[in-house]
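Here the complex is missing one protein chain, while the rest keep their positions.
We call the chains A, B and C, going by the order they appear; numbering starts again at 1 in every chain.
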Amino acid sequence: MLGPDTAWYLVVAAFLFGIGALGVLIRRNPLIVLLSLELMLNGGNLALIAFSRHFHNGAGQIFGLTVMAVAASEVCVGLGLVVAINRKKLPLDVDRLSELRG
Amino acid sequence: MSASYLTSILIWLPVAGAILVWLLPLSRYATGALAMLFSLAEVGLWIEQAARFDFSRPGLQMEERARWFGDLGVSYHVGVYGFSVWLVGLTVVAMAAATGYGFWVGRDRPRGYFALMLLLTGATVGVFVAQDLVVFYAFFEAMLIPLYVLIGVWGGARRMDATIKFVLYTMAGSLLMLAAIVAYGLQAHTFDLVDGPASGSRWLFLGFMLAFVIKAPLFPFHGWLPDTYREAPPEVTAVLSGVIAKAGLYGMLRIAIPKFPDPASFYRTAVLALAAAALVYGSLLAFRSTDFRGVVAYSSLAQSGLIALGLFAGTDLGFDGAVLQMVAHGLVSTSLFLIAGVVERRTTTGEFRLLGGMARGRPALATLLIAVGVISLAVPGSANFAGEFLILAGVFQRAWWWAAIGAGAIVLAAMYMLRLISAVLHDARGSTVADEALDVRPGELALIAPLVAGLLLLSAWPAAISHHSFFGNSPAATVKGQFK
Amino acid sequence: MIVASAGNVVVWMVWLVAGFSCLASGVAVISFRNPFFSALALIGNLASLAVMYLLLNAEFVAAAQVLVYAGAVVVMFLFVIAYVGPRREEPWTGGPSWQTLGAVLAAGALLVEIVVAISLDAGHSLGHDGKVGPTFGSPAWIGRLFLVDHLLAFEITSVVLLIAAVGGVILGSHVRRVEPLTSEVAD
Partner (left out) sequence: MTGGAWLCLLAPLGGTIAILLGGNRLPRVAAGWIATSSVFVAFAGAVWAFIGVRGPQPTCGALGGCFYPPPGELTTAWTWLASGHFSVGLQLLVDPLSTVMMLIVSGVGGLIVLYSIGYMHGDPEERRYFAYIAFFVFSMLLLVEGGNLLMLLVGWGLVGLSSYLLIGFWHERPSAVQAAKKAFVMNAFGDATMALAFFILIAHTGSLSFESAFNVHLSSTTQSLVALGLLGGAAAKSAQIPLQTWLPDAMEGPTPVSALIHAATMVTAGVYLIARTHPIFEQARTVELIAAGIGALTLLVAGLIALVQTDIKRVIAYSTMSQIGYMFLGVGVGAYSSGMFHLMTHAFFKALLFMTAGLAIHALSGEQDIRKMRGLGKLMPFTKWCFLAGALALVGIPPFSGFFSKDSIIASAAALGTWYGWIFWLCGVAGALLTGLYTFRLWFLVFPGEPSAFVQEHHHKEGRFGEGHWTMLVPVGVLAVLATVGGWLQWAPLWHPFTNWLAPAASTLAAAAPTNTQEYYTSAATVIAGLVGIAIAWAIYSEERVKIPYAPFAQRVLENKFYFDALYDRLFYRPAAAIATDLRIDFEEPVILQTGPDLGETTLEAGGMVRRLQTGFLRTYVLFLAFGAAAVVLAFLIAK
């Protein structure tokens, strides 16, 4: 295996995941939250592929592909929500959409 | 139909009846009639069972056992001993009378009402004949569901609080019992009561006892009693205090004492003290209650204390007396609560302030209430007296002061029961007692009279129960030998 | 071993570029005020990831990544952003309220833990291993794996996608108010 070994890939994935988490936590625009969510998923995906390569077992890649499918569907629903919110003329701000509380 | 199926039929006939009554879209009258038919069929079956039961043979009879969870050692195991025959008899008779009363009073939503009553019958019979801990627990809980709905839907004004409190108390107890059952079953590798070994663990004993002490209320655990008895419809209260309370006491007799001999003797004085407290406390509060049902409710608390006194005395007389008293008190409190219902139907209240002078022009009501009231205060010669006498004689052999407290309670019983009789029947006419309020109708009489007849028969021959409950000449040895 | 090391150095160089671009675009995604540019930054991120997958011999996944992910998902994103309109909002307004501080803290803690976990494990289980067969990562190999070993996962994913599609349609579609039933129809 040429180049950096798996650990490095994992470090990159971790950072990617951390940045995604930070994005989700800080940003108030639901679109950005969805995007940063995608980042976290990709972080996870990278780690999966790295391990698949490391243990040269195909399951990791299969899992990666499935994660991609799930991410796709998740975005689809997320954007559907955003469109619905927008049509209702609600403010596109996560903090102001807080009717659903105890 | 060999005898062994009889026990299962006794359980599942009312359950089937319940389903039938619930589903068939019949008129109010037809539903009631069908329900009555099932109850009376149940009584008939019990008479057949009592006839076939061979009192001279030891051990379980009419036994039926079917695998349920093989690996855990759980099996659908039902059978009857001497004393369970009598308790099943009490259940079916009292339930028939209660169902009849519901039929006579004409409860709304009849299909639901009668289905639940029949379900309650089946579950209660199940409790008394279950010989496997899991089956026992299943029926013990199954009793709770119909009661919850019956009190919650057809009850009085504050029925919801009463029901919630009732269920909370009972669930608390029976969940602990479930834990104890599971622990016992796993430890003994079988859940069967007949061949399950005796265990010495005090915690399991306390787990069981807590459920039984709440169900048959003893002194500190009777928080649910006054409200539930006041808010439930009269016939449900009658069954609750007459029959369901006996499930707790039966549990002590069938499970707590034989299966945990050492803890039972270790905690004997504590439980006796608790029972004596219930006896005195119940009598005192009954003496000062302000309404019909309050007096009878607290008197049934006192009687539960007395029966527990008999059970934990651990002597021959104590056990026989306890079983006799269970049946006698069951009949008495069922008829007393039905009479309370009769009075309340005429005067819309049970408060003594508003009652009085109902005896004039109503000889049947007066005779009935005096007869049942006098039997309930254990006038010498009545079945209750025979039961109390045996219990106190039995507990006297254990320690004389328990018997002294019991004798004191007899005098208190006389005081509160006579106060009840004269508050309702004698003195000046109460404000709610209308002149044209009718005497006891033949319909109502037809319900209460069999119970009173049963009581009189039991008063004439108490040995029918006291001598035919346990095999052989020494009930204490039979219980110690786990009914072998 | 120089030749090997030379190949190694090239791979290292490519990896460094891809890694750096990946993290940079990540930071860009979350920091741009305008969601449009964030989406574009995400495309950059995906591309750099695809390169990394190639380095890990996951050709099909890299291809899928670029085609499916970047191609379809992000395009849908851009479409929605266009539809919704690029409303700008201040990302850092109001100063670090306890929310943001907590967020940084949490993300930081998570990051540190993972890195620690990796470093801890570097010692033994993550040892360097040998060559991988040529078919590793190829579409045929992935196809066989999908239809043989992980058929169930494959089917379930399809169901998930279907559900998402239906969800998206319902949420997205403009529900016309149903006219009230005419009076003569008994209710």
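Here is the rule we use: contacts are C-beta pairs under 8 Å (C-beta built on N, C-alpha and C of every residue); 3 or more make two chains touch, one makes a residue touch a chain.
In this text the structure is predicted, and so the values were computed from the model without any measurement.
According to the contact rule at the top, which chains on display are touched by the left-out chain?
When the full complex is considered, the omitted chain touches A, B, C.
Please identify which residue in B:G156, B:G357, B:P450 or B:G481 touches the non-displayed chain.
B:G357
Which one, B:W224, B:F260, B:F337 or B:F352, makes contact with the chain that was left out?
Answering carefully, the residue with contact to the hidden chain is B:W224.
Please pick, from B:Y267, B:F389 or B:F483, the residue that touches the omitted chain in the full complex.
Hidden-chain contact among the options goes to B:F389.
Please output the residues of subunit A touching the missing chain, sorted low to high.
Residues of subunit A in contact with the hidden chain: 21, 24-26, 28, 33, 94-95, 97-102.
In the whole complex, what residues of subunit C lie against the chain that is missing from view?
So the residues of subunit C touching the missing chain come out as 99, 102-103, 106-107, 109-110, 113-114, 116-117, 120.
Residues of subunit B in contact with the chain that isn't shown?
So the residues of subunit B touching the missing chain come out as 161, 164-165, 168-169, 220, 222-224, 226-227, 281, 284-285, 287-289, 316-317, 319-321, 357, 359-360, 363, 367, 370, 374, 377, 379-381, 385-386, 389-390, 392-393, 396-397, 400, 403-404, 407-408, 410-415, 418-419, 422, 425-428, 460-463, 466-467, 473-476.
We take it that only the chains that are shown with their structure count from here on.
What topology does the chain touch graph have (line, ring, star, complete, other)?
other
Which two chains does the highest number of contacting C-beta pairs join?
Max contact pairs: A-C.
Give, as an integer number of Å, the spacing between the C-alpha centres of subunit C and subunit B.
Centre-to-centre distance between subunit B and subunit C: 68 Å.
For subunit C, which residues are shared contacts with two or more other chains?
Not one residue in subunit C touches at least two other chains.
Indicate the residues of subunit B shared as contacts by at least two other chains.
Nothing qualifies.
With touch defined as at the start, can you tell me which subunit A residues reach subunit C in the complex?
Answer in residue numbers: 1-12, 14-23, 25-29, 31-32, 34-36, 38-39, 42, 45-46, 49-50, 52-54, 56, 58-59, 61-66, 68-77, 79-84, 86-87, 92-93.
Where on subunit C is subunit A touching in the complex?
My answer: residues 4, 7-8, 11-12, 14-15, 19, 22-23, 26-27, 29-30, 35, 38-39, 42, 45-46, 49, 52-53, 55-58, 60-61, 64-65, 68-69, 72-73, 76-77, 80-81, 83-84, 87, 89, 91, 99-100, 102-104, 106-108, 110-111, 114-115, 118-119, 121-122, 126, 128-133, 136-137, 141-142, 145-146, 149-150, 153, 157, 160-161, 163-165, 167-172, 174.
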